[in-house]
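A quick write-up on the structure given underneath.
Missing here: one protein chain of the complex. Every other protein chain is in place.
Order as written gives the chain letters A and B; numbering starts at 1 within each chain.
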Amino acid sequence: MLATAPSSTIPANAPQAATLPPAFEPRLLAGQLPSAGPESWEQHRSRLGELPGASARRAIIATIERSGLIGRGGGGFPVGRKWRSVAERSRRGAVVVANGAEGEPRSAKDRALMHLRPHLVIDGGLVAAQAIGAEELVVYVGTEHQEAVRSMRRAIAERARRELVAIRLVEAPRGYVSGESTAVVHYLNARDARPTFARERPFERGVGSRPTLVQNVESLAHAALIARFGDAWYRQAGRCRTRGTALVTVSGPVLAPGVREIEYGLTLAELLAMSGGATAEIGAVLIGGYFGGWASVEDLWELPLDPIELAEAQLGFGCGLIGLLDAEACGVRATARIVGYMAAESARQCGPCIFGLGAMATALERLATCRPVPGDLENLARWSLQISGRGACHHPDGAAALLTSGLRVFRDEFDRHQRGSCAHPTGPVGG
Amino acid sequence: MGTSLQVDRVRCEGFGMCAELLPEVIELDDWGYPIVRGGLLPEDLRDLAERAVEVCPVLALRLVPPERVRSALQPRSLAPHTVLRSHGGG
Partner (left out) sequence: MSESILWYATRGAGFVSLIMLTGVVCLGILTSVRWQRPGWPRFLTVQLHQSVSLLSLVFLAIHILVAVVDPYTSLGLAALVPFASRYRTIWLGLGAVALYLVIAITGTSLIRNSLGHRAWRVVHWLTYAAWPIALVHGIGTGSDAGAVWSWLLDGACVAAALGATAWRIGYARSARAERERALPALERR
């Protein structure tokens, strides 16, 4: 890991009580505890009341825009603006797709939300449908998340006959790219979950050639609450420039890993405290998931987990995955595993992804096992630049960005591997 | 009035004829796939560009209005709301 003093890593028994954040009211996960399982429609309605009537909901786009709600699927695109662009193109007959594919393997927040609060997700879908003039809501859930599938299916069965919007559930095929917007539309149209490069984007022409809104399930859940309580209420949460709360997944050596709801602006230190503290020294953090990047623990320790703050530090909030890497784990091997996974998950449609990402994965594997070919390290940097932006979707870009962050954070380790040795030959498997 | 060149990344099979005809704007990567220089196509290259579009065996090259070009992922240094990622559907 870092060749600096041990004090740069976080000891397992660091004072925790002092860094526990002030309690705040969860919003998405308000209500019964996760251990109680899915919230029924009865409980949902008695806790939150009914959704505002149709006439109130038509003005919802402006409310969502004022709230500053940004997408929770990884892109962080303003939700109100997205809804407006679909609404402008549809008379009626648009389609809303609640995207719960969650192809990112270690992110668990979408499936947790769908499992525990299915009616909130459906509410959000209905609010979006009303806003953009859609008569169809498709809930797209990753087939490997069977708990979430069952919970959503039950909830949809309870609601289907009582709503004007046709609601159906579609199980998304396994795969990292099956949650990509054009892949979602392609699957719903032709049972083929590979991204497309059509001239028109989904919001112009998507499912059944109709304007389609593909929106992450967590974004929709927040919208459902904004529809009830307003944008001013939404903006009350948040410590820095980004307002609101978000679900994050904490994974790695902590006492209580898993999904939590946090206020934007919480620091990593506070989040670790919330998660029961670290059970090993932390060396680096993967922030934003495989589509995010590595950060050294000092860079991130006091940095607010806020999309704007993170972006200014050349990092990204992404899908809210915080993957902690043990200080004894090899950063090169962790990076190689992730890039290898992303290479295997390529849709195999575009040359730069097949051959470029493939070459990167192969070279990384050689570096990880300390058997590099001369030039591997230089080629990796060059290939990252070459493949970025040259696929039909952003899959190669994500892998390239992850590799670049790894080359930066684990610089010394990579140099050492290029010379044929590893500082953590028996370390735990990370990444 | 200006146009730009756009490669259909799914259709492209790396024939590389576009790079032969327009080396000023298109170069090939390590595996024979085209890298198109961003921005507007210079007007004096317009005819050659049209020939390149014609000649591509898989019709992967298009001339499109510049605002329609699907460009690279924007750098992280921009504020998150200007980062456009199609992955995850927002």
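The definition used in the following text is that a contact is a pair of C-beta atoms (placed from the backbone, for glycine too) under 8 Å apart; a residue touches a chain by one contact, two chains touch by 3 or more.
It should be emphasised that the depicted structure is a prediction, and the values quoted were computed from it without experimental measurement.
Enquirer: I'm checking contacts with the chain that's been left out. Which of A:Leu357, A:Ile387 or A:Leu402 qualifies?
Expert: Only one of A:Leu357, A:Ile387 or A:Leu402 touches the chain omitted from view, namely A:Leu357.
Enquirer: Of A:Gly31, A:Gly340 or A:Gly406, which residue touches the hidden chain?
Expert: A:Gly340
Enquirer: Touching the hidden chain in the complete assembly: which of A:Arg174, A:Arg199 or A:Arg419 does that?
Expert: A:Arg174
Enquirer: Where does chain A touch the missing chain, residue by residue?
Expert: 174, 340, 343-346, 348, 354-355, 357-359, 361
Enquirer: Can you list where chain B touches the absent chain?
Expert: Those residues of chain B that touch the unshown chain are 11, 15-17, 20-21, 52, 54-55, 57-59.
We take it that only the chains that are shown with their structure count from here on.
Enquirer: Please report how many Å separate the Cα centroid of chain A from that of chain B, as a whole number.
Expert: 29
Enquirer: For a test of understanding, state which residues of chain B touch chain A in their complex under the given definition.
Expert: Against chain A, chain B makes touches at 8-14, 29-33, 35, 64, 68, 70-73, 76-81, 83-90.
Enquirer: Would you mind writing out the residues of chain A in touch with chain B in their complex?
Expert: Touch list, chain A to chain B: 70-79, 82, 97, 99, 177, 179-182, 184, 195-197, 199, 214-216, 219, 242, 291, 293, 307-308, 310-312, 314-317, 319, 349-352, 355-356, 359, 383, 386-395, 397-398, 401.
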